[in-house]
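Structure in structure tokens, see below.
The complex is shown incomplete by one protein chain, all other protein chains being positioned as in the whole.
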Amino acid sequence: MSPLTKTKKVKVDIKSETSTTKNNEVVYDTKDLNLWYGETHALKDVNLSIHEKEVTAIIGPSGCGKSTYIKTLNRMVELVPSVRTTGVITYKGKNILDKSLKVEDLRTHVGMVFQKPNPFPKSIYENIAYGPKIHGIRNKKVLDEIVEKSLRGASIWDEVKDRLNENAYGLSGGQQQRLCIARCLAIEPNVILMDEPTSALDPKSTLRIEELVQELKKEYSIIIVTHNMQQAARISDKTAFFLNGEVVEYDDTNNIFTNPEDSRTEDYISGRFG
Amino acid sequence: MKYIDDIKVQKRMNSRVLKNDIVKQLFLAATLFGLVVLAVLLIRVITEGAAWIDWNFLTGKLSTAAERAGIMGAILGTSWLMLIVVPVTLFIGVGTAIYLELYAKKGKFQSFIATNISNLAGVPSIVYGLLGLTIFVRAMDFGNVVMAGGLTLSLLVLPIVIVAAQEAIRAVPQHLSEASYGMGATKWQTVKNIVLPAALPGILTGSILALSRAIGETAPLTVLGIPALLIPFPEGLFDTFTALPMQIYYWTLDSSLVEEYAYLAAATIIVLLVLLFLLNSIAIFIRNKFQQRY
Partner (left out) sequence: MNKKNAVNVREMIAEKKKKRNFSNLTEKMIPTILIIIASISILTTVGIIYTLLAESIEFFRRVPIWEFFTGTVLKPLSQTPEFGVLPLIMGTVISSIIAMLVAGPIGLMSAIYLSEYASDKVRRTIKPLLEILAGIPTIVYGFFAFTFVTPLIRSVFPEVGATNILSPGIVMGVMIIPMIASLSEDAMNSVPNAMREGALALGATKLETTFRVVIPAALSGIISSFVLGISRAIGETMIVTIASGSSKNFTFDITQSMQTMTAYIVEVSGGDAPAGSTIYYSLYAVALTLFVFTLIMNLLARYISRRFREEY
């Protein structure tokens, strides 16, 4: 049960060149991605293929570029001035680093959940309706339906259905984070990016989010950054290990945690640094 | 061999500690000095003016006869001024703040505007009066009407509103706008739907404080040639008017001729101070009530 038992691994010496699970279709394909913050080279020659309707975990010590990478996938990284990128990331075949691409379009297809729950200082209802509204949906009936569906989708409906008009800040931290997930579901994205979504939550709330992720993966592709290796082991199908801006290893989660190829991966998951 | 003579140190210690205690009382007295003057000022104004405030005084027309004089005209004039100052400063102030905080690239132009604003904040109010006289009263030929006065006062307090709005916008946490961008919202949608509503309490507080500065201002109005004569009540933006501080000014000056005018001035000061007190209470109320904790 505990992933730690898995990491105290049985040394199996089979090279896992060929992954065992059948791959779904590729949704994100990253080729030779390099990224600089001013002079700092934050991502170095990243190559990754992320598959549909799977949970892909990105792990690594802090400052390794994992958050930067995930924010590049919806180009939120550009909110920092002086960011420069080279290389290609295709989303469903289109290069999203192309300057002619409208980031707003990309972001309606790719939802994001942040490290700290960040509901808007508005009512629960308005939080969920925000996305549809900015995209022009004003019909009250439609909005009602979207709100209910999204809240159900994030399994928080039963907790909040009687107080939809109350301020979202009245919710607990874990509820706020599920509200943020629901907010993200409201525009029916294909991909959900999660940037350490449980790092600010207590263990119980964390567990609920993890269960939710398992549920959501049936319909959405999920990419989750986490500093919590057990979490990656519990919920993800594939895991990428980042170190100093490079992808050290990317494989089926099982392989990464039981039989890492690279000694640095092994050192990290066995807790020798981090 | 000891370098420090304990007995000497002990002797000096007493006087040092004593000095500390005495000076502390002196500092306390200095701090209280300002407050004592404030108290004397308020008591003085109230004892001189309170008896003169009645319904006729508040609603009556100006008169040279002290016992019949009323300040309705000045109250209306000040209200009309507020009617201009609030929307004009909010629009320009918030617009400038949004530009500086959210749109402008960090660079020469942005820091030029910022420096310029802090310089404007230090320009004496009477100079704004001359600007208003030259531009609004003469060049645009408004005359000494509400519009000219209102615009002049707006320019005067604009730096206050800009700085307050900048601070309020800066206080909106970055993660809120990130959430909005993450939903595919455009920049303006994010500004309009997320940043501005969250910054609104701070903006309003600052703008009310600026307003209370504006309605107490006298110097620019004297330059514009705002009269305190027997003029009809202002009914629109292009009517001549007088304002509460102008009324206080003329009555104070003329108190050397007619003693009762000093009491009328004091009574008008009470009205002005009550108005300022109300405005500040509203500002504090907004700040406490609507300040969101994230």
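So that you can tell them apart, the chains are marked A and B in the order they are listed, and the count of residues begins at 1 in each.
Definition applied: a residue touches a chain if its C-beta (ideal position, glycine included) is under 8 Å from a C-beta of that chain, and two chains touch if they have at least 3 such contacts.
Small disclaimer: the values here were computed from a predicted structure and weren't measured.
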| item | value |
| --- | --- |
| Partner chains on view for the chain not depicted | A, B |
| Residue of A:Thr108, A:Gln176, A:Ser205 or A:Thr265 in touch with the missing chain, whole complex considered | A:Thr108 |
| Identified contact with the non-displayed chain, of B:Leu41, B:Leu83 or B:Val274 | B:Leu41 |
| Which residue of B:Lys11, B:Arg68 or B:Arg138 touches the chain not shown here | B:Arg138 |
| Identified contact with the non-displayed chain, of B:Lys61, B:Arg170 or B:Lys187 | B:Lys187 |
| Of B:Met72, B:Ala219, B:Leu237 or B:Val258, the residue in touch with the unshown chain | B:Ala219 |
| Contact footprint on chain A, counting only the chain that is left out | 105, 108, 132, 135-137, 142, 145-146, 149, 152-153, 186-188, 219 |
| Interface residues of chain B (partner: the chain not displayed) | 16-17, 19-20, 23-24, 26-28, 30-31, 33-35, 37-38, 40-41, 44-45, 48, 91-92, 95-96, 98-100, 103-104, 112-113, 116-120, 122-131, 133-135, 138, 155, 158-159, 162, 186-189, 212-213, 216-219, 222-223, 225, 245, 248-249, 252-253, 255-256, 262, 265-266, 269, 272-273, 276, 280 |
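Here is the rule we go by: only the chains that are shown with their structure count from here on.
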| item | value |
| --- | --- |
| Residues of chain B that touch chain A when the two form their complex | 105-106, 173, 175-176, 178-186, 189, 193-194, 197-198, 292-294 |
| Chain B-touching residues of chain A, taken from the complex the two chains share | 74, 76, 79, 81, 104-108, 111-112, 114, 116, 118-122, 130-131, 134-135, 169, 180, 183-184, 187 |
